[in-house]
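Apart from one protein chain that is not included, each protein chain of the complex appears where it belongs.
When the chains are written out, they are named A and B in that same order, and each has its own residue count from 1.
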Amino acid sequence: MASAAEQRYTLHGVAADLRDDGRARLDFRPLSLEVHLFPQASGSARAVAGAAEVLVGVTAELAAPPADAPDMGQVLLSIDCGPAASAARLPEYAAAADERLLWLEEALRALFSRESIPEALRTLCIARGTQCWVLRVHAQLLRLDGCPLDLISLAAAAALAATRVPRVSGGGADELGGGKRQRAAGGGKQDLDLDESLDESVPFDCSTLPLYVTLANIGGYAVADATAHERRAAGSTLSLALSPAGRVCALRGGGGFGLHLQLAGEMMQLASQLCAQLHADAKDAIAQALADAEGRRWPAGEGTAPGFLA
Amino acid sequence: MAAPGSLVVPGQCLGEAHELVAGDGAYLWGSHVRASVVGVFHVSREADGSSRASVAYSKHVTMVPSIGDQVTCRVTRITSRMATVDIICIGREVLSESCTGLIRREDVRNFELDKVEIYLSFRPGDIVLARVISLGDARAYLLTTADPSLGVVSATSAEGASMVPISWNEMECPVTQQREFRKVAKPPNGKQENGLA
Partner (left out) sequence: MAVRHSEVLSPEGFRVDGRRANEARRLRLRLGASPGADGSAYVELGNTKVLATVSGPHESIRKGAHDAAALHVELTTLPFASGVYRAHGRSDRASQELCAAVRKSFEAVVQLHLYARTQIDVAVCVMQTDGGVRSAVVNAVTLALVDAGVAMEDFLCACSVGAVGGVLLLDPNAQEDQAGSELSIAYLPRSERISAVQLESKLPASSLDEVMNVAIEGCKQMFDIMRGAVQIRTQELLHSRGMFNA
């Protein structure tokens, strides 16, 4: 609930390039990223930016690839709001209350489609036409504070970077000894050798994964990484999914009284300028998180407690 | 037994039932008084000589209106028989989520009850000081403004300006000098206090 006076305060601040928390218009909130919090999942990550928190877990399963892309695996996304199931807490995304989660899922699905990360999906293929890995990415929005698209795409990128898919080699019908034998889950009549030792696992390549940038229109100025409070004062928003190469993969916009065409053009220019910095920062953060996770494993014992215990 | 001033946890024994009376944050179980929240254990002497055990928690605990509390509310709807309000503060504590309250026609003031007109006492958007008389039904608490110190404290006129109280039933708009009827709360005497209370 924001009163008219509070909204005016936000508007004046943005016009003077000084937001409520002291950031400039195009500054992002400091991000805290942790990976490998849940060893039982294939990959996991937790991203905290300001008061927003997202948890992502990845599980890998075997399946048959779709007929129109026999040499590619799949990445499937699901989103939930938790622990309390009130998706009504999600702000207006030009969707009715019970459809907001679906709206988010649709928006993020574009990031993991065949058009945006074809090379990475090809590494998930095991046997052309018969077996491939399907990575199920689940994002749990623990706390919301504006721009869920940005944070979820970042956390999903981190979780996928931390995901290690076991190397699979096709075996004969009666091979004894050498490698663990496991029945492939969900299809596949071929017996496969799943090598579960970590040295032979294949990391998922996230270098081409696009990330979302959401720009909010507050009083005619474009503001990046708006908090929930600022979004309430904002008229409309524009979210762009940008790949590291600078290509736009998906676009979502609207809200308020709509977006003026000229402003929309300016926002898109700004977003592509921010893109290079955003991807570089994300890459650093993910590398740092992976290094921290490694540091936690050796030496065995404590050190800084990870995740929620920190 | 816990020493006064120490930190206690729920279930911890504070003292014997014949020495202590259970206050806020404590309860009676068998022959002992135990804590029910985590916090600092205090013992206070009551007027009748008994010792009252209470446990004070540091965090802001969500408050719920109880009978006799003075509350600050905002009028949301009026009909000929009652005014529906949103309770926003209890005493000096601001509620994180508002509750619903009801001021019936007969509880607006304490004289000439049959001549009360809700439209001449409250309007939607007014800020009102009231007192809880009953927990009411499932929908709303029952409130009363039948006291000179209770009633409308802040109202905006038709032009949008904040009105100035003139008498117990009139407020004046400073811009147009037009008077409107409200059941006005008597401003406190002496030192001017900041805020609504």
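Observations on the model:
Assume contacts are C-beta pairs under 8 Å (C-beta built on N, C-alpha and C of every residue); 3 or more make two chains touch, one makes a residue touch a chain.
Keep in mind that this is a model prediction, so the values were computed, not measured.
Hidden chain, full complex: it touches shown chains A, B.
Of B:56, B:94, B:158 or B:175, it is B:56 that touches the chain left out of the display.
Residue A:142 is the one among A:142, A:202, A:251 or A:293 that touches the chain missing from this view.
Contact between chain A and the absent chain runs through residues 38-42, 44, 51, 53, 55, 57-59, 61, 78, 80, 82-85, 136, 138, 140, 142-143, 185, 305, 308-309. Contacts to the hidden chain, counted on chain B, fall at residues 7, 9-13, 25, 27, 29, 34, 36-40, 56-59, 61-62, 64, 96-100, 135, 137-139.
The rule we apply is simple: only the chains that are shown with their structure count from here on.
For this pair, chain A with chain B, the centres built from the Cα atoms lie 47 Å apart.
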